[in-house]
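Here's the structure, in structure tokens; my notes come after.
All protein chains of the complex are present and in place, except for one that has been dropped.
Our next item is chain A:
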Amino acid sequence: MPVVATELSRAPAATPAGEGGSGKRRRVGVRAPWWFVVPAVGMYLFIVVVPSLNGAFYSFTDWNGLGEGWSLVGLDNFTAVFTDRGARAALVNTVVLAAVVVVAQNVVGLLLALGVNSMVKSRYVLRVIYFAPVVLTPLVAGYVWSFLLSPNGAVNGLLNGAGLGFLARDWLGDPSTALYAIAVEIVWQFSGYSMVIYLAGLQSIPAEVLEAATIDGAGPWQRFRRVVLPLLNGAVVINVMLCLIGGLKQFDQVIAMTGGGPGTATETISTTIYKSAFNLGDFPFSIALAVVMTVVIAVCAAVQYRLTLRTNS
């Protein structure tokens, strides 16, 4: 059900305004005054641009949030961040969590999409169920899962019932499993989101293309690998980008499920930024870590962009 996509494709090719490639300057007859952008630009500068630039600047100072006093301290705050065991753990945890979620959520989402994009009778009900966790408050979902994953919780109960009792453990209390347990919760919650994006991609593949492949003797796996997957490239790019940016900002579920523990096993960049500023009052440290986070996100986005460019060509 690619709503916007179908709306768009139905519309006759309009002037690609903004690209300026058609050689036409302004179309006569349409007046779109520049001052229409003023409220948006004003709000954007006030809420995003100015405070972000200030943040970047303050990361080189000892600004403590109170009053106007500050002095330049060079790279001291960044040295503090990179020599801090907790901050280093948070950086590693964040990248690992994002990577696990990107892979797992896309695999599960694609499998669900392939499942409901078939003749199964219950496909509409299934779609509603798989998607339901997406709208659930992440904090609330985190609390529910922390109960399910507790030593006497339903997860261990299901494992025992399936004869897999030897796998049962205190998932969130064990530093070696806590981060992955949080990843499971996130994948449960947001696979439905990936699913609907893949589903929109699958439904825009013309049936004739698949029929042609079948006539040419392609089996189900070959059809998927050679025809479906390449045509899903756009959906993959969108899904990976969404998961990646979301994964790198993870906060709510961590607070609900572990609070960052045990030790620093599930501390993320976001939780560390929050705690260092509001629990410890260390604004310079917090703000330097926020700059590091911005760089991490920019680098990941750039890497992803390069990778998808290569896959496309």
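Some notes on this structure:
Simple rule for what comes next: contacts are C-beta pairs under 8 Å (C-beta built on N, C-alpha and C of every residue); 3 or more make two chains touch, one makes a residue touch a chain; residues count from 1.
Everything below uses one rule, namely that contacts and distances are computed from a predicted model.
One subunit of the complex is not drawn; among "Sugar ABC transporter permease", "Monovalent cation/H(+) antiporter subunit G", "Threonine/serine exporter" or "WD40 repeat domain-containing protein", its UniProt record names it "Sugar ABC transporter permease". Only one of A:S71, A:N152, A:S176 or A:N279 touches the chain withheld from this view, namely A:N152. Check A:L179, A:I197, A:L232 or A:A265 against the missing chain and you find that the one touching it is A:I197. Among the residues A:M43, A:V92 or A:L229, only A:M43 touches the chain that is left out of the figure. Within the set A:Y58, A:F78 or A:W171, the residue that contacts the chain not displayed is A:Y58. Against the chain not shown here, chain A presents residues 1-5, 7-8, 11-12, 14-20, 24-27, 29-34, 36-37, 39-41, 43-44, 46-52, 54-56, 58, 65, 112, 115-116, 118-122, 125-141, 143-145, 147-148, 152-154, 157-158, 188, 193, 196-197, 199-200, 207, 210-211, 238, 242, 245, 248-249, 251-252, 255-256, 269-270, 273-274, 277-278, 283, 286-287, 290-291, 293-294, 297-298, 301.
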